[in-house]
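Working notes, beginning with the structure itself.
Only a single protein chain was left out; the remaining protein chains are all shown in position.
Our next item is chain A:
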Amino acid sequence: MRPVVRNLVGLAAFLVLWEGVARLGLVRQEDLPPASVVLEQTFGLLGNESFLRDVIASVLAWAIALGLAIVIAVPSGLLLGSLPGLRVATRAVVEFLRPIPSVALIPLVILVVGGGPESKIALATYAAVWPILYNAIYAFDEIDPLLIDTARSCGVSRARILASVALPHAAPFVFTGIRMSAAIGLIVVVSVEFIAGAASGIGQFILEATSGAGRMDLVLAGTIVAGLLGYLINEGLERLGRRMFRWHTVSTAEAM
């Protein structure tokens, strides 16, 4: 229980500091409303149907993007991880594409796929592919040859080794990539909504609150909800990973 208590103490201290800075007039309250005001707005928003529709729009786009990224990156990682020749041949392209910030691709994507939700899904997919791809390549490349020999000496064909040895071996590494991509994907979805505009979405809500009335309390409330979503997603995936891959955490901890 202690770490939980400590986390809560840290959070409370942060809120008190925020409240103090705003109340003491160190920053104009129009620019930075006090924590109590923002939190009140946040709770209000959670009961607001049109805002909830924004949240659902963002989460849906995020989930589709993450799913697409997994479907693209895992087979590609398997291919690049097991074929060193192909990996070397594609390295230059991959290393060039990977560091490109997704938001820089907004104009291109809007031209190609149009301004609907497809554009934020496409950009979030693009950004989410890399961590999964990297971990998958690493995992399939690093597989212990003795495990393969063991499987082969048990009479398993090479095709079946893929399903029975390579995939279970790679799963925890790929899952770590998915967790990283989940966070990145959410950031990209909200960013694209904010920068390029969208029919609905958390980013769109924040954009509207900024440009129209300059309602910083609503802007921050929307931001808190986005942060909360990110936190819940990461926490959920982390717990899921710990349950599914207990063998991995324990056996690697023992090996070190």
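What to note about this one:
Just so it is clear, a contact is a pair of C-beta atoms (placed from the backbone, for glycine too) under 8 Å apart; a residue touches a chain by one contact, two chains touch by 3 or more; residues count from 1.
As a working rule, contacts and distances are computed from a predicted model.
The chain not displayed here is annotated in its UniProt record as "NitT/TauT family transport system ATP-binding protein", chosen from "Biotin-independent malonate decarboxylase subunit beta", "RNA polymerase subunit sigma-24", "NitT/TauT family transport system ATP-binding protein" or "Peptidase U32".
Residue A:V156 is the one among A:I72, A:V113 or A:V156 that touches the chain missing from this view. Those residues of chain A that touch the chain absent from the view are 144, 146-147, 149-157, 160, 164-165, 168-169, 171, 247-248, 250-251, 254-255.
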